[in-house]
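Notes for the one structure printed next.
Only a single protein chain was left out; the remaining protein chains are all shown in position.
This part shows chain A:
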Amino acid sequence: MKVLVAVKRVIDYNVKIRVKPDHSDVDLTNVKMAMNPFCEIAVEEAVRLKEKGIATEVVAVTVGPKAAQEQLRTALALGADRAIHVETDERVESLGVAKLLKGVVDQEKPDLVILGKQAIDTDNNQTGQMLAALAGLPQGTFASAIGIEAGEIEVTREIDGGLQTVALKLPAVVTSDLRLNEPRYAKLPDIMKAKKKPLETHTPESLGLTVSAAPALLKVETPAERKGGVKVASVDELVDKLKNEAKVL
């Protein structure tokens, strides 16, 4: 079966972000970028399916500017067979991305699409669900385990208070949660090999699509900083303050 895995280029999760002085957005100039951590988990799961002989081909896809090809090369180094770049410089949010991915799904006809549950920049947690809706497919979100058998995929989902397992008819869309797997690091020889793997470029226009308008971003601010309080010298003092000053006990 064919697995399509979507990845996103985001600010590296270790970077402390800065808001632009004019409050128009977060400042991305000269900031280290990387593959979204949840997307790394999605790629890893797709590659493991291939290693187990369940998947025959793993295709990585991204929507974004030219530079996002770096993240596709990373996916290829991690084990994807080929990559598709839908190139656009517009600010595309979840609905727009989901529509473009639906265009790729129509062309590629994968049996399974795996995405990260959320990107760590916009924190939307929408794209996988929206793609499933647009493509008329079932969805297994926040997956911590998957198993494929007889035209179905069983997805164990991390829900509030525990786990839920659902069976979905294939083709299906799965979004990865943290515990699905621990992604590998790309090895140098694989990084070299990845440079020669096929990478196909599209634009929204070449897919016959337009980019849907994202909600207007009116302002971006730094949240009010919480001020540190006092150090207490002992457990007695702590309990006293909590009872008599903060009045929370």
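Definition applied: contacts are C-beta pairs under 8 Å (C-beta built on N, C-alpha and C of every residue); 3 or more make two chains touch, one makes a residue touch a chain; residues count from 1.
We take it that contacts and distances are computed from a predicted model.
Name of the non-displayed chain as stated in its UniProt record, restricted to "Iron complex transport system substrate-binding protein", "Glycine reductase complex selenoprotein B", "Paraquat-inducible protein A" or "Electron transfer flavoprotein subunit alpha": "Electron transfer flavoprotein subunit alpha". Only one residue from A:57, A:90, A:108 or A:154 touches the chain missing from this view: A:154. Only one of A:67, A:150, A:188 or A:235 touches the absent chain when the whole complex is considered: A:235. Contact with the chain not shown here comes from a single listed residue; of A:98, A:113, A:148 or A:211, that residue is A:98. Although one chain is not drawn, its touching partners on chain A can still be listed: residues 11, 16-17, 19, 26, 93-95, 98, 120-134, 137-142, 144, 154, 157-169, 172, 177-179, 212-223, 226, 228-232, 234-236, 238-239, 241-242, 246, 248-249.
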